[in-house]
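Note that one protein chain of the assembly has been removed; the remaining protein chains are unaltered in position.
Let's turn to chain A:
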Amino acid sequence: MSAGLVILVVFLIASAGFYLGRSRIIRAAGGDIRKLHSRPNYYGLTVALFGAVPALLLTIFWLILQPVYIENQVSKQIEPGDIPEGGSLSLVMSDVRRIADGLDVAVADGVMTEDKIATLDTDLTDLRARLGEVGVAVASDIKPNVFGAATVYRELASGLRMAMAVVVIGVSLAGAAFAMLRIHPGYRARNVSERAIKALLILSSSVAILTTIGIISSLLFETLHFFKLYQARDFFFSMTWNPQFRGGSDLGILPLLWGTLYVSFVALVFAVPIGLLAAVYLSEYASKPVRAFAKPAIEILAGIPTIVYGLFALITVGPLLRDYFAQPLGLGNSSSSVLTAGVVMGIMLIPFVSSLSDDVINAVPQTMRDGSYGLGATKSETIKQVILPAALPGIVGAVLLAASRAIGETMIVVMGAGAAAKLSLNPFEAMTTITVKIVSQLTGDTEFASPETLVAFALGLSLFVVTLGLNVLALYIVRKYREQYE
């Protein structure tokens, strides 16, 4: 029985419980619902909640713990001799899983029967070919112990799946029955069900915290693992980035950090003046029709996915900058460059800067403007000498938020900045960033054993810390500034 089916059954039990509970209590009150403490639906709801909630929580825990338990049991079957030279336990375990899944597929397709698998123990030579027939590729020859582990895996998995179905449905039925026996006309069903619903609301709010814990723990755990294999000092201070698949790589963050900061700097140099001036123009000068057209048009830029910007960098901006600037000036002939990624990222940040600055400028009290006009200042003098200085902290906050966005941006740099880690000043050269390297070191890889893969977690943690720091700082500044005028 699959988990989906079990959950469906639980929902069926819960809805049946709702109607049974409701009709039972109406009958108990002799059809006169005024004798009840709560409205009849609440009695039904109480039964349904008792039937569904504990069972579903149990299912979630079961599904999380089952693979861990199976892994633990099965890995006992594997002896050190079964692990091939240069491999690891996790590689063997993934082989075990693949063989077990393959056997399941083979049985489902009718290529093999359960009896045949039981007698296979002695003859494993043609198992690989048979698994291949049903489309399951197993890397090397199957060793007896590995096959034994796979059979244990299958037995445990199917046994536990069955056990889960029985236990979960049992808990669901028991919960519903318990509630059915408890309800009577004087039972405070509304208070009970409302308390349960409130508990569910609190549980939902904890998802946000769990996410943060998940992010921090997965980053931290694998980063520590990485620093066991690779010197932390070399990671933070080495000037070269040169991963080798055979080991002995140089994994210094500095070239990546330089690329990240350079691209972000170019983006901000492009986005901040344009975004700021656009916000000033829209809030102080633009006529109503211009504002009604230009404001949504700029906001469209914010709704466009970053992959679109990436493609724009790759097929339009990159070749344009190369053919009309870099090559004539003799500065390089790569279409992916810091400038390409920076300019396109700048376009992406314009609406971000302009809408944040718009808020900030609008928060400057009208009285300050009126005072300035009353002294005879022109509009631009008022803006430059009164509004902008007053709004400066808010604008700094906006720029910091934009910087944090720029540092964490991935697709534009993956498609526009290039892949070579370099420390260079020439903006027409291809450079690479932290996010690009996270993608390239981690794509399609799930065996976290080598420092070349694990370095992505260290890079991710650095990225997380930097962007989080910038955000906290920016929010602090903006909040402080808002208080000033409230």
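In this section, contacts are C-beta pairs under 8 Å (C-beta built on N, C-alpha and C of every residue); 3 or more make two chains touch, one makes a residue touch a chain; residues count from 1.
Convention: contacts and distances are computed from a predicted model.
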Looking only at "ABC transporter ATP-binding protein", "AAA domain (Dynein-related subfamily)", "Phosphate transport system permease protein PstA" or "NADH-quinone oxidoreductase subunit L", the name UniProt gives the absent chain is "Phosphate transport system permease protein PstA"
Which residue among A:E79, A:D234 or A:E381 touches the omitted chain? A:E381
Selected residue (touches chain absent from view) among A:L57, A:L200, A:L229 or A:A292: A:L200
Would you indicate which residue among A:L12, A:I33, A:A292 or A:I315 is in contact with the undisplayed chain? A:I315
Of the candidates A:L57, A:A292 or A:L475, the residue in contact with the absent chain is A:L475
Among A:S238, A:S334 or A:T410, which one touches the chain that has been omitted from the display? A:T410
Which parts of chain A face the unshown chain closely enough to count as touching? 4, 63-64, 67, 97, 190, 194, 197-198, 200-202, 204-209, 211-212, 214-215, 218-219, 221-222, 273-278, 280-282, 284-286, 290, 294, 297-298, 300-301, 303-312, 314-316, 347, 350-351, 354, 375-381, 383-384, 401, 404, 407-411, 414-415, 435, 438-439, 442-444, 446, 448, 456-457, 460, 463-464, 467-468, 471-472, 475
